[in-house]
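Here it is, the structure, as structure tokens.
Here the complex is missing a single protein chain, while all its other protein chains stay put.
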Amino acid sequence: MNATGPVHEALAALPLTDHHCHGIVTADLDLPGFESLLTEGEPWPGVSPFDTPLGIAVRRHCAPLLDLPRHASPDAYLTRRAELGGPEVNRRFLTAAATDTFCVDTGYTPHPITTPRELAATADATAYEVVRLESVAEQLASTGVEPDAYPDAFRTAAEEAVRRPGVVAVKSVAAYRTGFDLDPARPSDTLVAAAARQWSAHGGRLADPVLVRHLLWTAVDLGLPLQLHTGFGDDDIRLHRADPALLTDWLRLIRGTIPVVLLHCWPYQRQAAYLAAVFEQVYLDVGLTLHHVGPARSRAILAEALEITPFRKLLYSSDAYGLAELYRLGALAFRRGLGELLQERVDADELGLPDALRIAAWAAGDNARRLYGLTAPEPGRAPDSAPATRPAPDTRPHRD
Amino acid sequence: MNATGPVHEALAALPLTDHHCHGIVTADLDLPGFESLLTEGEPWPGVSPFDTPLGIAVRRHCAPLLDLPRHASPDAYLTRRAELGGPEVNRRFLTAAATDTFCVDTGYTPHPITTPRELAATADATAYEVVRLESVAEQLASTGVEPDAYPDAFRTAAEEAVRRPGVVAVKSVAAYRTGFDLDPARPSDTLVAAAARQWSAHGGRLADPVLVRHLLWTAVDLGLPLQLHTGFGDDDIRLHRADPALLTDWLRLIRGTIPVVLLHCWPYQRQAAYLAAVFEQVYLDVGLTLHHVGPARSRAILAEALEITPFRKLLYSSDAYGLAELYRLGALAFRRGLGELLQERVDADELGLPDALRIAAWAAGDNARRLYGLTAPEPGRAPDSAPATRPAPDTRPHRD
Partner (left out) sequence: MNATGPVHEALAALPLTDHHCHGIVTADLDLPGFESLLTEGEPWPGVSPFDTPLGIAVRRHCAPLLDLPRHASPDAYLTRRAELGGPEVNRRFLTAAATDTFCVDTGYTPHPITTPRELAATADATAYEVVRLESVAEQLASTGVEPDAYPDAFRTAAEEAVRRPGVVAVKSVAAYRTGFDLDPARPSDTLVAAAARQWSAHGGRLADPVLVRHLLWTAVDLGLPLQLHTGFGDDDIRLHRADPALLTDWLRLIRGTIPVVLLHCWPYQRQAAYLAAVFEQVYLDVGLTLHHVGPARSRAILAEALEITPFRKLLYSSDAYGLAELYRLGALAFRRGLGELLQERVDADELGLPDALRIAAWAAGDNARRLYGLTAPEPGRAPDSAPATRPAPDTRPHRD
């Protein structure tokens, strides 16, 4: 786990574009509150979430930023964290993340969390917004929309949502709701209205396969890049149905339309790599995975993800939610893992140093800027890969 | 493959709890007999089972314990084995395994093998029993039970079986019989009786999906930890149906009831890790896998299994059957693989030494003792994770 050499130095100096993350919880956190944000599930009596690879990584890599020794105890950690107070803690970790651009999914808010603008202010960075389409649909349903009007009403609501300044992408958590083993065809409005009627009658969250298909096809109409949760998550997912390979038939049907970004992917990072290698519009990251496995395994995960992935297709995301530590750990695990992988190949003369530096710069931010059209957003400039007919998004970022 | 350092020393000194294994074949073994026990399939003409990673590991790590040079030939190995005789060979390997506790699945007996008591005597250890529920059901069916009486009769037979002294868990080989792609709901007794009628008419082993579901739900009623074969095995399995992720819906339904232990898992160790990370009641091991892949790959397998698994959830098992060599190799591959993984992280300062030692002790035995309530079993003391309403098992071990 050597972290010296020119590739490591380059990655340390490159600010990251975190193309998929969430906000930070703003409330003060005690030990139970902190632990509940440290795990994808709920904490369990007698089993500390600190006794995981993520917990070990927090104690190793975050404690020193709170002026504590490496491997500090959870109690010492939480005590010091409280002493410093949320704003100072958040500032330290977000500064250490050295991330200058965030694309923030604003549709997941079980806790009071920072807005993109607040996150950007804390990190001295720029924030864009990612619209979660399930939230748009559920918001619409909560207004009591007529089922027959739902197909159009959802399209309209989604169009309005992405017209907000700073929106650069949409996201779907179809993986959680139905999984990807869906009929890939666009459902007729009649079919969608019938499903909306059922949903209206029974309530709950959007989880009907026809409505999920309608949502995915609406994303195609919107023309913005679509981020898809794939692979692991909390206990609400059926992992085998979140294998991105199940998207293949749909990806064929939408060829030539929108970019599709596969998020997280673990343990299906090789399946995701296959899709990124054969479909022009497919990109991937291993966000969420990297902070859960920690720096000790980040190279191994990235090595699998990159076995056949074109180097233009790898993005960086933290998928951090809630804890400022996760922005720091995601960035560290990414820089460390990618640095080790590339530096080792340079040292073995399997890869030229200029190529390694180019790949590092692409993954750190160039690929995301190119995909989302983030660089110097001129009026009317659409992301490179978006269909020309799509109305150019106003990507004026929140900048503080 | 460095095996020095304080973590290795600690693991060498820690006696193991082998929470899932079988008995040793007591008959003398010639080369064909030995080879047939060395492979999960049947031996094939012209292809020696010694020409596998397991065979290489036997010649490398077991030959010296029979006073032979490393990498001794199969013929030399079998000759020396016969010279020493079964009891001496078994004594040497079981002593070398340095395992002080065995939980023995007594329901798989294609050959005459040792009882738990005999195994314990050979190893100078303590043995508990694991009741294989399919064997209970098939034993019941062989008595000609009335199909309408089957649902209750199986529950009663299972309750009786686990009431025997020293029983600490039940096991199911549903992976072999139907796989895990089952309706997760508890079947009605009417449905079960109808399936029992079919089974009674057609005979054979228990392989009906309704009967398998009834078996799994009976395990929930019994209240003891349930061990589940997952992943690879012999040619009787359909690997993709033994992916533990397929259990997700059932694991949700049984939340708050019994612990479920995923055995073997390969090549789905990451899927198993996901379940262990998000479901409080799920544990895993990579038994069987470790001796098949051998010490040269044990770190790699454990590294994948531990990417996100909480350290309280990893157990050790050999899943040894028949050959005393397999107890030795399982223990060696576990100590070596876990030792390398932890020591490397300590050496890189990614993990504190006290934490590494704690994780090693948990995996070597503490986790299993806690799960099965094995330590100093006081009268009426139930395993920690078992529901309070379950009658406390008499876990008086067989001790010699």
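All chains are identified by letter, namely A and B, in their written order; residue positions are counted from 1 within each chain.
In the analysis below, a contact is a pair of C-beta atoms (placed from the backbone, for glycine too) under 8 Å apart; a residue touches a chain by one contact, two chains touch by 3 or more.
Just so it is clear, the structure is predicted and the values come from calculations on it, not from any experiment.
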Residue in contact with the excluded chain [from B:65, B:194, B:239 or B:348]: B:239
Selected residue (touches chain absent from view) among B:91, B:252 or B:297: B:297
Hidden-chain contact residue, picked from the options A:50, A:102, A:279 or A:327: A:279
Residues in chain B touching the chain absent from view: 1, 39-42, 44, 46-47, 49, 51-54, 56-57, 59-60, 70-71, 232, 234-235, 237-240, 266-267, 292-297, 300-301
Residues in chain A touching the chain absent from view: 243, 245-246, 248-249, 252, 270-271, 274-275, 277-280, 303, 306-312, 345, 348-352, 355, 359, 384
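Operating definition for what follows: only the chains that are shown with their structure count from here on.
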Chain A-chain B separation of Cα centroids, rounded to whole Å: 38
